[in-house]
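I have a structure here, written as C-alpha cells, and I will follow up with some questions on it.
Let's turn to subunit A:
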Amino acid sequence: MIPELGRYAFSVLGAWGSSIGLVLIITVISIYRAKVSKAALTALEKQHKGK
Partner candidate 1 sequence: MSIWELANPVRFMRLSGRVLPYVSVLTIVFLSVGLVWGFFFTPDDFRQGASVKIIYVHVPLAFLAINIYFMMFVTSLIWLIRRHHVSALAAKAAAPIGAFFTLAALISGALWGSTTWGTYWQWDPTLTSFLIMFIFYIGYIALWGSVDEPDKAADLTSILCLIGSVFAILSRYAVNFWSQGIHQGASLSLDKEENISNVFWLPLVTVMTGVFFLFLTLLLIRTRTEIRNRRITALQAREVL
Partner candidate 2 sequence: MRALLIRELRLALRSGGGAGLGLAFFLIVVILVPFGVGPDSKILAKIAPGTLWIGALLACLLSLDRLFQADSEDGTLDILALSPLPLELLVAVKAFAHWLTTGLPLVIAAPVLAITLSLPGEVYFWLIASLAAGTPALSFIGAAGAAITVGVRRGGLLLSLLVLPLYIPTLIFGAKTATLAAEGGDPMPGLMLVLGLSLFTLALTPFAAAAALRSHLG
C-alpha cells in the first residue's frame, strides 16, 4: 500500500511537499485576501446605505 520509495524518498517527498506547500500558500493567501476585501466592502456598502 505505502509505496516503497527507497533511495528516492527525499526527492519524491521533497518535490511533492514543496509543490503542495506552495500551492497551499497561494490558496491561503488568495482566500484570506478575498475575506478581507469582502468584509471591507460590506462594511462600506452598509455605511452608504445608512446615509
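Criterion applied: all candidates are chains of the complex that A comes from, given by their letters.
In this section, a contact is a pair of C-beta atoms (placed from the backbone, for glycine too) under 8 Å apart; a residue touches a chain by one contact, two chains touch by 3 or more; residues count from 1.
Everything numeric here is computed off the predicted structure, so don't read it as measured data.
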| item | value |
| --- | --- |
| Candidate from 1 or 2 that touches subunit A, complex-wide | 1 |
| Complex contacts: residues of subunit A adjacent to candidate 1 | 1-12, 14-16, 18-20, 22-23, 25-27, 29-31, 33-34, 37-38, 40-41, 44-45, 48 |
